[in-house]
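Could you have a look at this structure, given as structure tokens, before my questions?
Missing here: one protein chain of the complex. Every other protein chain is in place.
Think of it as A, B and C in the order they're written, each chain with its own count starting at 1.
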Amino acid sequence: MILEPRFTDDVSDLPTHKFGPSSLTWWGVLGYMVIEGAAFALAFAAYFFLMGHEQGWPPEGRAAPDMLAGTIFTIVILLSEYPNTLAKRAARAGDVAAIRILLPVMVAIGAVLLVIRGFEFNSLNCRWTDDAYSSIIWALLLLHTGHILTDWLDTVVLAGLMFTPVAYEGRRQVDVDENSMYWRYVWLLWIPIYAMIYWVPRL
Amino acid sequence: MTWRTISIAPILPLLVGACSYQHYQSDFGNGAVEDTQFLTLFWIFIAVCAVMYLLVIGFLFASIARRGRAEANVVEVGRHHWSHPLMRSTLMGWGALIGVGLTGLAIASFFTDRSMAKAATGEKLSVTLTGNQWWWDIVYNSADASKTVRTANELHLPVGMPTRIILHSSDVIHSFWVPSLAGKQDLIPGRENDITIVPRKIGIYRGQCAEYCGAQHAHMALVVVVDSYPDFLKWWQHQLQPAPMPTNPMAMAGYKYVTSGPCGACHHIGGTPASGLVAPDLTHLASRKSLAAGTLPMSEGNLYGWVEDAQSLKPGVKMPTLAMEPKQLHAVVAYLETLK
Amino acid sequence: MSSLFRASLLATAVAGIALAGCNREEHHSRAKPIGETVPAGESPDTIFPGSSSAPALDPRAALYDNNANAIAQGQQLYLQMNCVGCHSHGGGGMGPPLMDDEWRYGGRIDQIATTIAEGRPNGMPSWRGKLTEDQIWDLAAYVRSLSGLPSKDAVSSRAESMSAGTPQSLTPHGEIKNSDSAQQ
Partner (left out) sequence: MTDVRADSFDAMPAEERERIRVEEENRRLAQERKKIARDGPKLRGAKLEARLEATWRRPPGIIGWLATVDHKEIGRRYIITALLFLALGGVLALAMRLQLARPDSALIGAERYNQIFTMHGSTMMFLFAVPVMEGVGVYIIPLMLGTRSTAFPRLNAFSYFMYLFGGLLLWVAFVLNIGPDVGWFAYTPLSGPQFSPGKRADIWAQMITFTEVSALAAAVVLVCTILKARAPGMTLARMPLFAWAMLVQAVMIIFAMPAIALCSSMLISDRLIGTNFYNAAEHGDALLWQHLFWFFGHPEVYIIFIPATGFVSMITETFCRRPVFAHAVVVLALISTGILAFGLWVHHMFATGLPRVGYSFYTAASMSVSIPTGLQIFCWLATMWDGRPRFQVPMLYVVGFIITFVIGGLTGVMVAAVPLDLQLHDTYFVVAHFHYVLIGGAVFPLLGVLTYWYPKITGRMMSETLGKITFWLTFIGFHMTFFPMHWSGLLGMPRRVYTYPAGLGLEVPNLISSIGAFVLATAVLLFVLNGLFSLYRGAIATPNPWGASTLEWATSSPPPVYNFAHIPVVESDTPLWDVEGELPVVTGLRVDEKETLLTTVVAATPDVREPIPAASLWPFISAIAVGIVFIASIFSPWALAVGVIPCAIALTAWFWPKELKRHPEPVIS
């Protein structure tokens, strides 16, 4: 005996997309940001746990990583926040023309960052098999590289999609908005990693 | 396990005879100060937990058997939110009771920990125990280097005196645990742990590795013999003597094979060219109560079985199968039996 | 680029690998000693100059070559029997290096086993009688892994000790060159 429905109100005029916490994909992106945050937090804990065992860090006269590539990387990634914010505002404003300019810019910046990252791997002055210090430094850099690579691929696919007529759908602009939010998270996480790889060995 | 080990196994309790088998390897052995303190705390916990359990089960069965309720399946609209007015305060009371109970138990545990630490001060003897894959390497440290004794799989402790056992591991993580004496401590490669034991009762106890360490984790036991202090000193002096040269020709042939053949590559026998350090020290093998880290009781039959084909008794053990002719086997066992 | 091609080949042949893994993991803890196919007394003349064709491979080789457990046992024996004293961790010292592709007395597992059992001129001691056949073959399997000869799935990447060089699991697949400089 299924109960008879008593009609209360009608939701047909509700929007089909909203920005911010009203959007389902916003919560999905937040979920994955928390997962990666937990993984990075534990990687940082492992880094300081291993560091706790040593008198000298890096151990026994190993040179700390060279600063050049890492610092350039940090500057570029922090500067990339400017086009990222513009893209986020364009997405909120629904300005598809601006998005079609800014997303390719973000893709280009991402490519440049990945190239700089290649140089960073060379400037670590250690090989992951040398000791636990080198292993954890390589692990941190590799994890963050994975982080950038996945978001870069997202941005490439999204940029491609924004050049199709579908770009004018509200849901796609919500995707661009959330992709920018995720990119902020990528460079926010880079700051502690940058400090741990380049500065902590020099303290 | 061949039929030989199955037939031998029941002999073990008879061999140990001295103390009843219940407390040979059990938490209730009460063989050391640490285990006594464990038991007092254990019974305190059992008592408090039993009381709490009876309260829960009492409440459960009371609410099951509670009469005077309409069995009707009907849910009175609105009324079903009603609860007995005392229930909310009982809930607070129950929460407080759990909190108080747990705080009491935590404090009792903290004081037991402190008293164990206090009993362990002023160590008279230090022993370094190194865990290997599936046997115990035991070195009695002494200020005078010539007095240090190296033995394996059997630990002698003087009664009434705190002994500090330094725990190292040469391969994987093991755990030193003699239930009748004290709690366990892990042997971790790259770390130095230690445990101090103050034996109370003279007797023979058995301990076992308590951290999974590979194929033969089940056969990594050790026998602990608690002697009176004079007996202990006599044992120590005896252990310092090198292995006696054999006299009868059979043992002589065994000596030649053991010291020149494969045994010397891994085992060390004091006073002979056999000087390997990667396997148990055999200088006083025959004086030990067990063979192959507590797997078999020491007997001639077991010596034959073990030397001839160790893999069938303890599959995966590092001791290789030597494939000796029977003549050589008799000679080797004859020699080993002289290593009292 | 060959290793990239090999990796994609691996990706498709996963089931095959799983089956091949059967004997890689075999724990033949040798409850019974292996039958002596080569009579212990007489040392087989496995040294054959480059030209003549090599004799058939000793049937025991299948049990030890590419077997992960044999290589692991060999690794432990290599340290315990102090091979490090002369060969260090494969780089050589008083004894010849074992990581390179040059083999004075043959790089096949049965030839290495014979080298260990019989000893060689200029200082290699004979281990027959000191080590059992089974231990000698384990050692031979490990010595081959020092120069990257067995498959990458059977070797271990490092020991629980100071790391002596690049992990065996990353060294490129080696090959055997019979060096004729036996006179050194």
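Rule of thumb we're sticking to: contacts are C-beta pairs under 8 Å (C-beta built on N, C-alpha and C of every residue); 3 or more make two chains touch, one makes a residue touch a chain.
Quick caveat, the model's predicted, so the values are computed rather than measured.
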Counting the whole assembly, list the visible chains that the omitted chain makes contact with. A, B, C
The one residue from A:A63, A:A93 or A:V157 touching the chain left out of view is A:V157
Looking at B:M161, B:A215, B:M252 or B:L329, which makes contact with the chain not pictured? B:A215
Interface with the undisplayed chain - residues on chain B: 1, 5-6, 9-10, 12-13, 16, 21-22, 24-28, 35, 37-38, 41-42, 45-46, 49, 52-53, 56-57, 59-60, 62-64, 66, 69-73, 75, 77, 80-84, 87-88, 90-91, 94-95, 98-99, 102, 105-106, 108-110, 112-113, 116-117, 133, 167, 171-173, 175, 177, 179-180, 182-186, 188-191, 193-194, 206, 208-218, 221, 294, 315-316
In the full complex, chain C touches the hidden chain through residues 3-4, 6-8, 10-12, 14, 17-19, 21-22, 24-27, 29, 68-69, 71-72, 75-76, 152-154, 156-163, 166-167, 169-170
Residues on chain A that touch the omitted chain in the whole complex? 1-18, 21-24, 27-28, 31-32, 34-36, 38-39, 42-43, 46, 49-50, 53-54, 59, 97, 128-136, 138-139, 149, 153, 157, 161, 164-166, 168-171
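Everything that follows uses one rule, which is that only the chains that are shown with their structure count from here on.
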Figure out the least number of contact steps between chain A and chain C, where 1 means they touch directly. 1
So, comparing each chain's Cα centre against the centre of all protein Cα atoms, which one is closest? B
Chain-chain pair with the highest tally of contacting C-beta pairs: B-C
Centroid comparison with chain B (C-alpha atoms), farthest chain: A
When centres are defined as mean Cα positions, the distance from chain A to chain C in whole Å is 47
Centroid spacing, where centroids are CA-atom means, of chain B and chain C in whole angstrom: 38
Rounded to the nearest Å, the gap between Cα centres of chain A and chain B is 52
List of chain A residues in touch with chain C within their complex: 129-131
Per the contact definition, I'd like the list of chain B residues that touch chain C in the complex. 171, 189, 215, 260-262, 264-266, 276, 278, 309, 311-312, 315-316, 318, 320-323
Show me the residue ranges of chain C that touch chain A in the complex, using the header's touch definition. 158, 163, 166-167, 170
